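Shown here is a partial selection of chains from the complex, left in place.
For clarity, chains are labelled A and B in written order, and residue numbers in each chain start from 1.
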Amino acid sequence: MKITKYATIAASSFVLLLLLTTMAMAGDPNGSATYTDDVAGLKIATNFAWTLVAAFLVFFMQAGFALLGAGALRVKNTVNYFTKSYMDFSIGALAYWAVGFALMFGGSKLFAGLEEGNSIIGWSGWFLTGDAYDVSTMMFWMFQVVFAATAATIVAGACAERLKLQTYLIYSGIVTAIIYSIYGHWVWGGGWLSTLPYGVGARDFAGSGVVHAIGGLVSLAAIMLLGPRIGKFNKDGTPNAIPGHDVGYIVLGTFVLFFGWFGFNPGSTLAATDLRISVIAVNTFLAGSAGAVLVCYWTFLKTKKVDIALTCNGALAGLVGVTAPCAYIPTWAAVVIGLVSGLIVMYGIRFNEWVLKVDDPVGAVAVHGYNGLWGLLAVGIFADGTYGGVSGLIVGNTGQMMAQIIDAATVAVWAFGTGYILFALLKHTVGLRASREEELAGMDISEHGYSAYPEFITQETGEGPAVKSSESVRT
Amino acid sequence: MKITKYATIAASSFVLLLLLTTMAMAGDPNGSATYTDDVAGLKIATNFAWTLVAAFLVFFMQAGFALLGAGALRVKNTVNYFTKSYMDFSIGALAYWAVGFALMFGGSKLFAGLEEGNSIIGWSGWFLTGDAYDVSTMMFWMFQVVFAATAATIVAGACAERLKLQTYLIYSGIVTAIIYSIYGHWVWGGGWLSTLPYGVGARDFAGSGVVHAIGGLVSLAAIMLLGPRIGKFNKDGTPNAIPGHDVGYIVLGTFVLFFGWFGFNPGSTLAATDLRISVIAVNTFLAGSAGAVLVCYWTFLKTKKVDIALTCNGALAGLVGVTAPCAYIPTWAAVVIGLVSGLIVMYGIRFNEWVLKVDDPVGAVAVHGYNGLWGLLAVGIFADGTYGGVSGLIVGNTGQMMAQIIDAATVAVWAFGTGYILFALLKHTVGLRASREEELAGMDISEHGYSAYPEFITQETGEGPAVKSSESVRT
């Protein structure tokens, strides 16, 4: 049997080798045709550097998601969550390289090797071979793949502590390769949403919709099918707070995410020569700050305590909310958007727990899903016409708002719909949930065989939590 | 009552909206007048990219401060410290946007919208509206706001484990908006210290004084008024070491701060076309390394043990010390400065505990305050005349030293004085200290309602510490 395995690997490697070598040479793989020692060449180089550094910052957000989620969960599922959080981007990178990028940007003609595609779907750039073996296309891929990875990892937190690891890994490949990429094509790949006959067409600068609403609303579908963790809801339907095991990780994760967001938003110009990058950075900072401030004081005024975990979600909500409009708005609008985002995340979590009665351990649906939609609408409201020709309600333009509403409705239906179908399929094939025994014991033992902190002595806080976090906004 | 609240928010939002929209259009909000497709334009874009990336690195230092402080404190105050550490920059961002930046750079005429002000105080650029809605002004604001946030957060550590959260949050807004910004105006905003008739005027390249001495000496005033933690001093006045709860966090925080310092110092050129950035980076690295090496071996030679927590403070001390002179000195001077910084932090901590009898849980006063002053003086000693026309004692120039002494004296008086007044006012209004019961139980429960690590079983190490950290240099 071992021999079979090695043989398979060797053979497939060989075939791949032959196949791809012959396809490999094309585009401008070393930049000799793209770079020239003059202003035009330097401009390209400067923008390469900017975009790549931004991509690296966005990559680092993976660490932020890992920390944030792990901190909000219990000790017994820590290894499991870190594994999901680590593996989703690894699998996602390969899936996006093979398939996703071609679906998303094929036909966009943005860079070499992306010629084939229509307004619904793209079909060129597979495996970055052929014409796509080009320095510019590669630069663009590098920036895009980290966005795809961000969308995928959002779901890990929402489904944590009960979704089977292997099911999650299958999901993460599919969402990156297909669900994310097809919708992304409509908005960023030259697809139909970007050319809507309202305003300048739908605009989502850095992905409130493409990244966050996709991740957040696929999460919503997933947790509906998955059901709540044991002990989350009482018999009368009221929710319990299940505290996480490390508040420091939550705060640290938020810092890392905020740091990475400075790549996410300003980097989305793909150009440092687009000097609007400074306004984008400032708006990002202000919206994230405003979201935190609102949640911090709102809960303090009601409870005389500060819930820092929820406050961190406020910061992230502000960042998600400003992600689509960050390039189009003045700074005061960023503050307003952040404040509203703070309200949305607090009441969104409450709505999910008390009305929808779904269990989202990290608040991903409210942070990324609801605020992702808010961000799309905020473009239609606050765009002041100084950038990209995008004008919203505040400067008396209603057309853009129409485009944004259509975009928001589309992403809501697409993400929730395809997410539901995907998780329903997974439920009836590989299965979604760990067994009751596994869940109670924690998934670290059943799926990994070891726990995260084997030397530390811990107590169970699962079913009857002595300490209720974030009770303030939930009751 | 709820209705009132919503109404207030809606109304104020609306007024703000009207007010600011009308003011919004001015400066060069999208860069079309600033950027041109030629050498001049590219130079601007390159320098935007450099400055913004540096700003992002400096932002990330917030995570370093959070880790460093949390690690040096006890479990029972972890949530509280992380909250202070997170919220100060959020509040600070809004305060600096509204007020601080205008006080600090109004009248500097450095960028659009900063025309009004004199050598004592500035008064233009409020809310980044009007002419300040400009890509260059925004770029500059982004870099400056993260420095303001750094100064503010230094105090959190010094006052930790007993200062009330709400008092801290009020303080952090005021120091960012006013205390930091006014002194900053004198040095960086074209104010009177920068134009002293000695040498080329006072020079503080990246803020040994503006950021670190302000933070460190406000801290000193604060902890004098606040008093020591219960158990810090014995009846005979001798201090006890109170060990922190996570040495890994201390080291990790130091790594993050060091990393961010590469934005802090080299970024302060605001220009990659100023190739001195490489010398600055090297000096930063060497001074930080020398500070750590000195403390590591000094304590080892005396005690046969290595105190890594104190060694990390040595590294930070070296970084603080080189922050003002980093651009003006040769590499060997950076090493000497770092070694001296290491001595200053060790004996500074000892002085604080044994002579002043104040309680600074993280050593902030010695690291940032005393070494901030040392950094200012080091400019006057080691500047070798190769950059910015700044020449110190080693090349036979005494005038610069005079300017630096005046600057150091000024910041000492200003920071300690205004800090004392501010905390005295807070003491007699909202109050400074948590109650004795709250302090003994830890501030996580009283101010947040939950603890950082609810599942881990811990023991109290507060009043009678079994393990004495850093005993070496204190006794």
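Everything that follows uses one rule, which is that contacts are C-beta pairs under 8 Å (C-beta built on N, C-alpha and C of every residue); 3 or more make two chains touch, one makes a residue touch a chain.
Predicted, not measured: the structure shown is a model, and the values here were computed from it.
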Please state the number of copies in the whole complex; 2 are the ones shown in place.
3
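Rule of thumb we're sticking to: only the chains that are shown with their structure count from here on.
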Separation of mean Cα positions, chain B and chain A [Å, integer]
32
So in the complex, which bits of chain B are touching chain A?
9, 13, 16-17, 20-21, 24-25, 29-31, 34-35, 37-39, 41-42, 44-46, 48-49, 52-53, 55-56, 59-60, 62-63, 66-67, 70, 78-79, 82-83, 85-87, 89-91, 93-94, 97, 127-129, 133, 135-136, 138-139, 141-142, 145, 165-166, 249, 447-457
Complex contact set, residues of chain A against chain B:
39-40, 42-43, 46, 49-50, 53, 57, 74-75, 243, 245-248, 251-252, 254-256, 258-259, 262-263, 266, 272-279, 281-282, 285-286, 288-290, 292-293, 296, 300, 303, 305-308, 311-312, 315, 330-332, 335-336, 339, 384, 386-387, 394-395, 453, 456-461, 465-469, 471
